[in-house]
Structures are given as structure tokens and as C-alpha cells.
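Only one protein chain is missing from this complex, and each of the others stays in its spot.
Chain lettering (A, B and C) follows the sequence in which the chains are written, and residue indices restart at 1 in each chain.
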Amino acid sequence: MHDEPIMDLAHLGHLELLTPKPEESLRFFVDVMGMTESGRRGDSVYLRAWDDYETYSLQLTGSNTSGLGHAAFRARSPQALQRRVKALEDSGLAIGWHENEFGHGPGFRFRDPDGHVLEIYYETEWYNAPPELRPALKNQAQRFPARGANVRRLDHFNCLAVDVQANRLFFEKYLGFRNTERIVLNDGTEAGMWLTCTNKSYDFAYTKEEHGVGGRFHHITYALDSREAILVAADIFLENGVFIETGPHKHAVQQTFFLYVYEPGGNRVEVANAGARLVLAPDWKPIVWTEEERKKGQAWGLKTIESFHTHGTPPLPEYMTKGEAETGATAGVDDLSEKGIAS
Amino acid sequence: MHDEPIMDLAHLGHLELLTPKPEESLRFFVDVMGMTESGRRGDSVYLRAWDDYETYSLQLTGSNTSGLGHAAFRARSPQALQRRVKALEDSGLAIGWHENEFGHGPGFRFRDPDGHVLEIYYETEWYNAPPELRPALKNQAQRFPARGANVRRLDHFNCLAVDVQANRLFFEKYLGFRNTERIVLNDGTEAGMWLTCTNKSYDFAYTKEEHGVGGRFHHITYALDSREAILVAADIFLENGVFIETGPHKHAVQQTFFLYVYEPGGNRVEVANAGARLVLAPDWKPIVWTEEERKKGQAWGLKTIESFHTHGTPPLPEYMTKGEAETGATAGVDDLSEKGIAS
Amino acid sequence: MHDEPIMDLAHLGHLELLTPKPEESLRFFVDVMGMTESGRRGDSVYLRAWDDYETYSLQLTGSNTSGLGHAAFRARSPQALQRRVKALEDSGLAIGWHENEFGHGPGFRFRDPDGHVLEIYYETEWYNAPPELRPALKNQAQRFPARGANVRRLDHFNCLAVDVQANRLFFEKYLGFRNTERIVLNDGTEAGMWLTCTNKSYDFAYTKEEHGVGGRFHHITYALDSREAILVAADIFLENGVFIETGPHKHAVQQTFFLYVYEPGGNRVEVANAGARLVLAPDWKPIVWTEEERKKGQAWGLKTIESFHTHGTPPLPEYMTKGEAETGATAGVDDLSEKGIAS
Partner (left out) sequence: MHDEPIMDLAHLGHLELLTPKPEESLRFFVDVMGMTESGRRGDSVYLRAWDDYETYSLQLTGSNTSGLGHAAFRARSPQALQRRVKALEDSGLAIGWHENEFGHGPGFRFRDPDGHVLEIYYETEWYNAPPELRPALKNQAQRFPARGANVRRLDHFNCLAVDVQANRLFFEKYLGFRNTERIVLNDGTEAGMWLTCTNKSYDFAYTKEEHGVGGRFHHITYALDSREAILVAADIFLENGVFIETGPHKHAVQQTFFLYVYEPGGNRVEVANAGARLVLAPDWKPIVWTEEERKKGQAWGLKTIESFHTHGTPPLPEYMTKGEAETGATAGVDDLSEKGIAS
């Protein structure tokens, strides 16, 4: 009889994003994405989508660069948190407890093999909407904003990793994530992998960092209710001079309907919809995509844009990207508007 | 050989709505419907949807009651305007020229047999968006607002009439409107008729006034791009405590996907989508619905709500509605919220 | 420290529906719903939606009446199955092992307090599409059919129960289901409850049986990818003379976008979409709706149709429904078309 699956993590809780343009980034997330500020502390503004049940899902932190501050998962129970902390302490990658955070209880921080900082926690503050943001229906966290793209809830994130497989094995072994799909190149190395701890087909993904630099970030994704909502969001990005990198289109991997833009701080942001797709099988067998299959591009034939393989945050040092079409790594909305999206 | 169709009117241009609660009505049309103010004069505020090419499509006029001020159609050419003025002068229902109007040239006013005031004009001011409202794409009148229901353009209106058939014959004979669908009761009287001067299957409709009072108004309709947009609008109305009378659902007549609400001044407002339906046939034969067919309700079985037959603006004198379920005829958002839509 | 949540059940696997009109029911599920036959045995035909990963999600069994044969949940692991069997053996409601079933391994059957038959199992056969039904994308179980309503996957079911609360407590205690929402009347009795073992906000629901008859069935639900897909399905039902009971509209409870029809055997069938709504919180606090709140009707004001409280399968004996508007309990498509949905 096989080991039982580890069910100790409940879901992705929040991301901390660094931005060198905190005011412009904040305006992007509030006015264009339609998110709500739920608090400030130090250099950070805490933001939420209207269906996030916790106080926030995005910690936006002013910095001298862009990229991921940390990503945090909520454990299923206090006991589950303790079990994972113990496992992580054995992993050699533990950082330790982090107290007094905004909106949630003690978090245990650690690094993945690529160097990104992650966190697990259990205790959390449920969002308590002020009167003017109270929803009409009591089974909803906050009033629908009717502003900008109206993103619904944090869905997933994507990091770059120099050794994708090493990171997959780490998350599977120490945290119990399940791998639903992955890309394996002809030489046997993994170019991408998608992991879940829920019925969503992925809660995060890691794809190949081509320059050998650790700890880089690829994108954060918020879910919308329909593909039509993503098409409307595309118009809203266009009207606001936001740089649209690629999409809307449907991924072959995971079949998500996607749209990628860069926020003013240079971080890639996705809005996505999965339709009614869920991974319900407890023994789901990972789908393995070959190098040849991936060359076919996205589901309906769109070729994967070059910058999707090169642009990450923080930006690479200049000597690494000579001759590459690195688009807008640290560019803000103003700079990007010159790239000719809007007339 | 038959007479050729009269093609002298180009489209519905704008409506003037009266409201006893001008501030609340204005907030409804701007914040909830997502419209833009393009000017003020006297007791009127002029409002537009983002795809209206003229300066405005709604003149909102403060008044001691609700209902229709006037409805205006744009002629196809100066010559066409002259031809229709001449025909109207023969009709015995002409009022005369109306000068110095906001946003358009001389309008010729007249009454329909039921007493509503209408107008035709040719010269008009195209909307010139200020810098902050300029769209990204030059073939669009105004930036997509990303606020509230984001209504796209004025679509049609609906008046009540004591003698529906007399009004149909008037509009056909003197103005060249074409009848696409109508309801004929078992006793031969017409209970509703839909007229067009475009490829839309109707630009306005008249339905039966049951109390014998002339000049009453049923609803104004703005078009949205998709049925999904109307479902999103339903949530926005719900969140804003706007009284939803009926819908979203699909009409059997004309197959429009509809949603009806009352604006704070008591006037019924519809948001609708027709899909890709157009009436292209120049010799379209009117669809005639029988009394029995109409009893089946709407396309998917929703029964037509009683207030749809009784609620119009201005409200009826109280002695006429004793015992009737007259819902919110003069009621504003505050009063209607007691009717229990929102918790 | 609280007890940890029981995570032993993975998801709803399949339902067995009884039908007195097996041929008509089969045609409904294949031609109108867009499902695929994956096998036959005895009086049963096994059917699947294109995204179901197991061999089937609906066992349609010819019978002298309508209603639920049994409902089956897949366990998360062999060990989890054993734990739940042990718990059920203590419950006094165990039936015992059921072998040699089509498409899955040994199932352990039991009754809920209201008398419905349920089953849990772990071993299962993944669907292996024949060449002509192989999908273009390898992460999909079966080719998209492009026929009828194209239902995607089994979503949930709803039974009637004389004592709703007793059934909720049974499922919580012995199987670890989590209650996300419920209706509690002014006298303290429960009128409805929604339970989940996944991140869907419910995998099944029980609502009040008003006549004191046990073991009755309310509806089976298939998920579609968008609300637009449900509107298209409404047209398809209309064109095929299928009786539409109510909808499309949005539930206040759970906020699901719904559409209810009766299949030819008399069983109620729903197509639904939840948008991107998931219950991710491991400690979700049940939403409790009061009697007053429920009287407001559905999210956008649609009143709950009377038959929604009375129609279940199998039909009630005639003496129980005297004077009630029992619509089409055993009626087939032919009979229902007389009720005047289609012209």
C-alpha cells in the first residue's frame, strides 16, 4: 500500500512583491486591477481582491528593485503547520519563525533550493469589510468593486528556477505538493512544473531560469470569473497604457485562459480563468509534455513570446542580456507606453 | 411595384428623462451605469455612454415628476429631415421647430397620437473627448470607463400607449418606421409593437397602457456587449441597492437578453444584449404574436412580472391603482431597498 | 487544539439515476446534454461528461420509477477508505461491500438517516478514450463533443430529507464532510444544508422534504465552463422541448448560476457554473441563512418557484399532492411540451 498523500497545506495565502515604483504599482493594483487596500505598515501596502477571505493576498513593498519578497501558504490546521515545520527543519533550508506580521499569526520561513523565500502559517485574520464595502450577499467577503478589472482572488504564482526538478522534489517531499503537469526536455531536464495542494490544477509553477541566476520571479496571477472578463480586462489594460506582453489565449499546459501584463514596477501580472476545470483525482498522474510538443505553442497555435522565457524580476544585470529582447524589465507604465501599444 | 421603403431616419439619438430626484438619478447613471456627463444647462444634465458618437444620448431633467421629456431621432440627411417635417406638418400633430438645443442643431418637434413629445433633427455635434477620456483606439468615441455597468450605447426605448395600433400606423406612415414584431390580442387590438429605422430589430416599442392615461413612459435601454456583461451588471445593481424588477432572462419577442431596474427617479431602465441578431431583410414580414403565445411567458419560461404591465412613469394618480401592486412608481433607491433585494 | 479535519474523501464520483423511460432519458443525456456512453450492463447505461476522468459519472438505470439509485464518493487513498468503512460500521447504517461494479473497484454501501443509498470506493478505472474521441490536448480526458449542451463534469447532487440536520450531522461525523452554508428556519429546524469534501463550495446538498417521505431525490448537476454556456444550454433545452423549471439565475445561497430542467424520466437536472468561486479556507465558518433572508428569493430577486419545494423523485403518491402544483413528476418530454414552453 502506498503512502497516503500529505494534506497539510490548505492554499496559497499571499505574495509579497517588491517594486521600485511603489506609487505607480499601487495605482495599478487599485485602479486598474480593481483591488482594495486593507492596510499599510512600513514600506508595505496590503491589498486584497474582493473574494479573498483573508485580510490581504498581496503585500506590495517599496524597494530598490522588483521581484518576489516572499510567498506564503496557509496550513490546514495547527497540527499540520507543526508537522511541516518539523519536516522543513530537517530539510536544511529552514529560516525560522517570523512573528508580528500584518493580518496573520506566526509564519515559518524557509528557502526553496533556488533561493526564493517562502512561508507557512495557520492563524489568520478573516477580512471584516467596513460598512461601505459590505456585500449584498452574506456569503461574500467584500462588495464587488465595479472598478477596473475587478480581479476576484489570488490564484497562483510562477517562479523561475535554475534547477526546476530539484525544486519540484523539494516541494513534493517536504510540503506534500502534488505535481499535475510538467515539461521534460529531450535531454531529460525539466523546463517547467506545476504543483498543487488544492483542487485547482496548480497553486504555483516553476519554469526554467536560462541565465543561472537564483531567486527570480516570473508572475503573479489573479482569477477572474469568465474568459469574457479577461477580454474586458485586456481593453482596460489597453486604455490605461499597461504593457500587454501576450494573450489573451489558452495555454496548452493546464488549459488556462491567460493574459499577461507588466505592472509599473516591472513584475509580470496575469489575469486568468480556468473554466470549471479542477483536478479532483487524488492520484492524478502527472502529464508530461515533451520538447517537441511545447514547440507547437499554445493551445490555439499562438507561439510563446520570447520575453516569456527571458523576462523575470528582479531584472538581470545588463551584461547578461546583451542582444536579448528584454522587454521592460524595470520599466513603468510610462516607459512601456512608448512601445506602441496605444495610439 | 410596391412603394419603396422610406429611409429618412438614421437612428434614435437621445431621450430626455424627467426625474423628481435629480441628484440620486445622476449618481445612478454615472456611478452605477458607468455613463459620463458631457454638459449641463438649466435643470438638465447631459449624459453619454462610451460608444455614443454624438455628444449625449440622455438628457436628465429635474422635475416634479418622472417620465419622458422627449425622444429624438436623427435624420439621414438635411433633405431627409425636410421631407419628414413636411409629412409631419400634414399629420396634424406637429409642434414646430425647437432651436438652440444642447449638442445638436434645429429639431422639429411633434406628438404621437398618444401624446408623447418626439423630435427629429439632422445637424449634430460629434463627441470630442477631453484628453483624460481619449480612447486607445481611434475608431472609438471615448475611453472605456471601467466603472459600474459600463453601458455601451443607447439602444431603444419603450412607451405606453392607450391605442398601440394608432401609434404604429402613425410612425409607419409619417416617418417610415418598419414594424418587425407585434402582439395582437384575441379581440384584434394590438398590445405591443416594435419599430425600427435601422438594422437593429427595434429602435423603440409601444405597449398597451391599461389605465387609459396618455403620454406615459415604460423604459429606456442601453446596450452592453455580451450577456455576461448583463449578468455582471445584475451584481452591480444588487451591490448598489438598485431595485431589480425582472431578469436577467431572454425575451421571446425579439429574443433580447434583458435586465430591468428602476432608477432613483422611478423610471424603468433596461440593460440588454441582442447577440449578433440584426434585421437585414428590407422586406421583413412582421412577426405577429397571439395572446396565447404571450401567456407562455419569456423565452425560457419566466412569467412576465405583473408590474411590467402596470408600472410606468409618471406614476398614475392614486385612485387608479387601488389594490394594484404598483411597485415603486415614484420610489427612489432608498425606498426600494426596503423591498428586500439587498440584505 | 481542535481536532484536525478529516480529509478521507476525495470527490463525488458518480450517481445512479432511475428512470421509467430509459430510452428517452438516454437520448436526453446523449443528444441534449452532450454526454458520451461508456458502457452498458443489465438495465444500466453508463454515461460520462467530457472532462470526467473516471469511466463514467452517471449510471442510468431503467426502472418502474424515478429517483436516486445510489450516489458514490471516491476515497483519497486505500487507507482512507478503510478508515471510513470502519466509521460507517459503527454508525449502524452500513449496508456492506458491493463488488463487481462497472468501472470501479469494491464499494462500501450505506444509508444516510433519510434512507438514501450511498457508496464509497477507492479503486477506479481512468477513462481511456477510443481513437475517434481522443482530445487534441493530452491533459484532457476526452474530445470536446460540440454536441448539445456539452456538459463538462459531474458537479454535485441534491437530495430531499425529512430531517435535514440529522443528515448533516451524519455526514460530518462519519465521513468528514464540511458544511459551508445552511438555512435555519425561525423554529430552529434546518431547511437546507450544503456539504463539501473538496474546494468546491459544495459537493452535495440536502433540502427539506415537506411530505415526510424518505429517500427522495432533488437534482443532479453538471458543470459548464461559463454562464454564457448555460444561456446557450437554455436555448438548446428550449429547442428540444425540454421542460425548463426555473432559471437561468444566480442562487443567493452559494451564488451558483443555475438552470433547472426535467429529464424525460422526471428527474430534475441542473446545469451550473460557479465562476472562479472556491472555498479555500480549511476552517470555513458555515454561512447561516434565516427564514426571512430566504424569502427574498434568489440573488437578483427571482422568487423560488413552488415546484422547487415540491417536485422530487420518485413522485409522491397521488393522495399526498392533491391540490398541489406538482409539475411533471413522472412526465416525459412529450407530456411536458404541452405545458407550453415551446410554440
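Definition applied: a contact is a pair of C-beta atoms (placed from the backbone, for glycine too) under 8 Å apart; a residue touches a chain by one contact, two chains touch by 3 or more.
Values in this document were obtained by computation on a predicted structure and should not be read as measured data.
Shown as candidates are C:M35, C:L160, C:L175 or C:I236; the residue that touches the absent chain is C:I236.
The omitted chain makes contact with just one of the residues A:L118, A:A234, A:L280 or A:L316: A:A234. Of A:S226, A:N240, A:Q254 or A:T313, it is A:S226 that touches the chain left out of the display.
Of the residues in chain A, those that touch the hidden partner chain are 226-228, 231, 234-235, 237-238, 244-250, 257, 259, 293, 295-296, 299-302, 340-341, 343.
Take chain B: the residues that touch the chain left off the picture are 1-2, 4-5, 7, 10-11, 51, 53, 74-80, 126, 137-140, 152-153, 155, 181, 198-200, 223-228, 252-255, 273-278, 280-282, 284, 287, 289, 293, 299. In the full complex, chain C makes contact with the omitted chain through residues 32, 34, 135-138, 143-144, 146-149, 226, 228-229, 232, 235-236, 238-239, 241, 341-343.
Just so it is clear, only the chains that are shown with their structure count from here on.
Of all chain pairs, the one linked by the largest number of contacting C-beta pairs is A-C. Farthest chain from chain C, judged by C-alpha centroids: B. Chain C has its Cα centroid 42 Å from the Cα centroid of chain B.
Between chain A and chain C the centroid-to-centroid distance comes to 34 Å (mean Cα coordinates, whole Å). In chain B, the residues that reach two or more other chains under the touch definition are 226, 228, 235, 238, 341, 343.
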